[in-house]
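Below: one structure, written as structure tokens.
With one protein chain removed, the remaining protein chains of the complex are shown where they sit.
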Amino acid sequence: MHDVVIVGGGVGGTVTANLLAEELAPELAAGRVRLRLITDRPEHVYKPAFLYRAFGRTSPAAYRRPQRELLHPAVQLVVDPVRTVDVAQRRVTCASGQSYIYTYLVLAPGARVVPERTPGLVEAGEQFYTEEGSARLYRRLERFEKGTVVVSVIGVPHMCPVAPLEMAFMLDAFFRERGRRDQVEIVYTYPINRVHSNPAIAEWAAPQLVQRGIRVETFFNVERIDPEQKTIATLEGAELAFDLLIGIPEHAAPAFLEESGLTVDGWVPTDRHTLAVKGHDNAYALGDVTDLPVSKAGSVAHYQASTVAANIAAHVRGLPAAARYNGKTFCFIETGTERATYVEFDYDHPPQPVRASRWVHWAKLAYNQAYWLTARGVV
Amino acid sequence: MFQPHGQLTGETGATGHDTCAPSSPAVAHVLNQFLNEQGESVARALTTLSRMEQEGTLEELAGALTLLKLLKDALTDDMVIGLARRVERLAAVAADPAVSSLLERLPGALRAAESGTVSQEGAPGLTALWRQLGDPQVRRGLAYLLAVVKRLAPEAP
Partner (left out) sequence: MTQFVIHREIDARGSACPGPLMELIRALKAAEKGQVVAVISSDQGSKVDIPEWVAKAGHALLATEDAGGATRFVVQKAR
């Protein structure tokens, strides 16, 4: 009996489970394989919706679905937060005390935000990387009449690498639509000497920011925030005042992975092609939790899921695990509230953004709905 | 107005990049010949193109074509295979004569049920149900359902 345990109910875990259920249908029917997905919540949340939620453009009903509905019936769903992973004993133990022995393990628990690591950020900053955060930000934006809005990238790497740029573009459009743009200054800050870590995206985005009158501060590494004075102090010795701070907080892997000794410098060391956890040929990692130099984006987890599913199916059948991930990434980029572009790249090919259009914006809106087909493993 | 004759010479063709120069007279010759033969249709095509450009249709067309490029960029071999497999399965089911014959009867049957006594008056009593069994059409329907039910579950292991 092969026991496949998948930790995580986001896009990576869900798609891997569904692809495996389909591929291994004969083995599952014959009782030679058991598929389990362990997650900490009964609902699946489509996180890219939070960006839209921050502008009041979507509601929870649109971005939440019961996890059970999305999973192939052959996948056993366990809703119980994982506490430890014991690779020596091949055992995953959950909060309830229940533990599960695995033959193959898939780690896809995602990343979490840790705003508490930046002094003053929790007290003085807003963010749109959680459901509550984006809902709160929307309430503040609707009331925001005039002053300085700072979109500050504090933690790198972070989820959805283009989201801070999209936030800046959408803020510009949001205040223009309400006739308040001349009362609002928008500042975008980034830790290195360009506006995005990817050179091609930075080159594309810089003039877009200028065109919209968005002020850019680079080499801007936030050291602390003074909630009383409403200022940001940087490691470079600069100080920036704000009326509304939208911070992209530092990110971290779930605590149980660190406590289980599975992280190095915060993330799970992963082979860039096979996606095996380094040093473990029966464990795979995908999505936001890996240490790979790829975007922490849903599309990455989606593409990686087919590699991981193919390799596990091969193991189960005693065949060589030959599937390789090539670094493929796909991201839509909203350039306002009406137009969008996208980038597609991999380990060997840099991105080339296309001209922003209404068509691509519609494709993004359509994909936000069609995402549920992706989660089900349909496309 | 567009002039199809005598507009392209080796000299004008060679004013561009130096690297193009050696082949330009040849290119000009071929183009001249082509325009002599196809001048009128080229002129019509360019007029249409120019109109589309002025109306903004060309720009929209280019935008819409990005969607095609987007699909190509977003999809992978695995995704195309998976999608095609599903379409094939769906099409095979839909093309089955039994399915298409059922699909033809289904909307009428559902409409009758929606507007019939069940939806309007709630659950019928046992006697009313028993009386309905006197209707041969009801018995045929039940026999049909039972035949389906018999084969619906997977084979017992």
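Per-chain residue numbering starts at 1, and chain names A and B are given in the order in which the chains are listed.
We adopt the following convention: a contact is a pair of C-beta atoms (placed from the backbone, for glycine too) under 8 Å apart; a residue touches a chain by one contact, two chains touch by 3 or more.
Please read these numbers as outputs of a predicted model, since none were measured by experiment.
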Indicate each shown chain that the hidden chain touches within the full complex.
A
Among A:84, A:103, A:130 or A:197, which residue is in contact with the omitted chain in the full complex?
A:197
Among A:45, A:156, A:365 or A:379, the residue in touch with the chain that has been omitted
A:156
Which listed residue, A:235, A:255, A:322 or A:366, touches the chain dropped from view?
A:235
Touching residues of chain A against the unshown chain: what are they?
156, 191-193, 197, 199, 219, 221, 223, 235-237, 293
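FYI, only the chains that are shown with their structure count from here on.
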Dist(centroid_CA(chain A), centroid_CA(chain B)) in Å evaluates to 32
Touch list for chain A against partner chain B, complex
299, 303, 306, 310, 328, 330, 342, 344, 354-355, 357-360, 363, 377-379
In the complex of these two chains, what residues of chain B are touching chain A?
62-64, 66-67, 69-70, 73-74, 76, 78-79, 82-83, 86
